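Missing here is one protein chain; the remaining ones are kept as they sit in the complex.
So, chain A:
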Amino acid sequence: MSNKVIYAIYNDDDILMDAVKKTRAAHHHIEEVFSPFPVHGLDKAMGLAPTRLAICAFIYGLIGLSFGTWMMNYIMIQDWPQDIGGKPSFSYIDNMPAFVPIMFEETVFFAAHLMVITFYMRSKLWPFKVSENPDVRTTDDHFLMEVAVNDNEDELISFFESTGAVEVKVIVKN
């Protein structure tokens, strides 16, 4: 079974944006766009759903805050409520200001690190991962749009040539 895709290569982000809009308008399904740098507004033009990473981070922050609170309460108040320099350890709220720096740092630590790990997992990034770069130039100065072909190869090629592509290739993917 062979799947053909078109690689339309551009050398300018403005032309790329226009091409993406035209492709969407013509109802060709964009598989992927490769770019050497973030192109502002590309996700909107492609119609990608907004990221929910920030929501994850907020929840991770709450977990961190709970963890910091639980840890300090268990250690300092429940387990061994020692008198250290006259600080009141009768209840958590009594000595709460002293724990705020820890609670704050735990919140930031959890929110930041877990969010980054979530990002790596969701975008499938890890050391020794084999790169999925279709054309080496896309990391330097070229943009590449990948579009699936369904029996309309010639029509697609002429369509992409009309959008200002510097190169249009048909690739057979396994």
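Quick notes on this structure:
One rule holds in what follows: contacts are C-beta pairs under 8 Å (C-beta built on N, C-alpha and C of every residue); 3 or more make two chains touch, one makes a residue touch a chain; residues count from 1.
Please note the rule applied: contacts and distances are computed from a predicted model.
Its record in UniProt calls the unshown chain "Quinol:cytochrome c oxidoreductase quinone-binding subunit 2", which is the match among "Quinol:cytochrome c oxidoreductase quinone-binding subunit 2", "Protocatechuate 3,4-dioxygenase beta chain", "Light-independent protochlorophyllide reductase subunit N" or "Na(+)/H(+) antiporter subunit A". Listed by residue number, the positions of chain A touching the unshown chain are 54, 58, 86, 97-98, 100.
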